[in-house]
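Complex shown without one protein chain; remaining protein chains in place.
What follows is subunit A.
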Amino acid sequence: MSCTKEKTNYLEETSREIPEVFDFQEASSMLVDRYRISIEALNGTFYTGYNELRVRITDTQTGETINPDSIQFIPISKIADGVVTSCPHLFQLQKSTQNAYWEGYSIFIDEQLPNPTWKLYVNLVVGQQNYTATSDITTKEQLNKNLNKTLFRGNDSLDYMIALVSPRNPQVGTNPIIAGIFKRITTTHLAEFVPLSPSYYQYVAVNDHTLELDPRMPEPSMGNHSSPNNVNLSQRNDGFYEGVVNYTMTGNWTLNFILKDARNTIVKGNAVSTAFTPGVQGVKGELHIDILF
């Protein structure tokens, strides 16, 4: 029997605000000597914010995929003549479990760049030999708000960044939430880029901190609604931070954070009001990221 009003297609409903994601596709390639380096990203596009990357190396002479001894990766953006910067990324790529490709990530920040173009540097170590290649890339704005990020100055006067990594496609219910937390360190800007130099790791992972989480719906009609049973984010072995966020319904959510260091000192963030205030926009914390699904 057909109904007067159709039931909501729940799958469609929860993915409505999430840009469609296809597979990993080549987003950039470079040639060095006999090797072709292919860098794959989702949809074949580099987005601002978090990008999971897969790197495959082919020997152009044999046409076969090869596994070098190691691969180093660094994205560089030119700020001014002679001044370059990097962004959070995985420097030593890691072999995927099936050895099919090499895994890495890059969290592009374009907001603070006068000229947001990037040059990717890849160095292969095959035998005793180093092969370094570069390519110019451009990034697109990430439209999936669930991969939003925030850049902020901590109470310790250092510049930090929190980037959401997962869930890319949140569900109503319990979602593991993963974020990268980085801090910017002052480095000497060498006029001439020297690959593999730690001088360019302007962003380093923040270790042993805690990211306290208070998700709320800012929409006035939701009156600062929150969800129960969330778990603060703590650091995993791979350096990323993981916790649990519960979304009670679809819509706009604000993840209010308090970043605390290992000694429990607040680096940034404040406790937000827990009052239920129907009709009034929820007041967001000084440290927060908005998401939407």
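By definition in this document, contacts are C-beta pairs under 8 Å (C-beta built on N, C-alpha and C of every residue); 3 or more make two chains touch, one makes a residue touch a chain; residues count from 1.
Keep in mind that, in the parts below, contacts and distances are computed from a predicted model.
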item: Name of the absent chain as recorded in UniProt (options "TonB-dependent receptor", "Xanthine dehydrogenase family protein subunit M", "4Fe-4S ferredoxin" or "Ferritin"); value: "TonB-dependent receptor"
item: Full-complex contact with the absent chain, from A:66, A:158 or A:292; value: A:292
item: Listed residues A:43, A:112 or A:250, member touching the removed chain; value: A:250
item: Hidden-chain contact residue, picked from the options A:128, A:186 or A:229; value: A:229
item: Interface with the unshown chain - residue positions in subunit A; value: 1, 3-5, 7-8, 10, 13-14, 16-17, 171-174, 217, 219-229, 246, 248-252, 274, 276, 278-279, 292
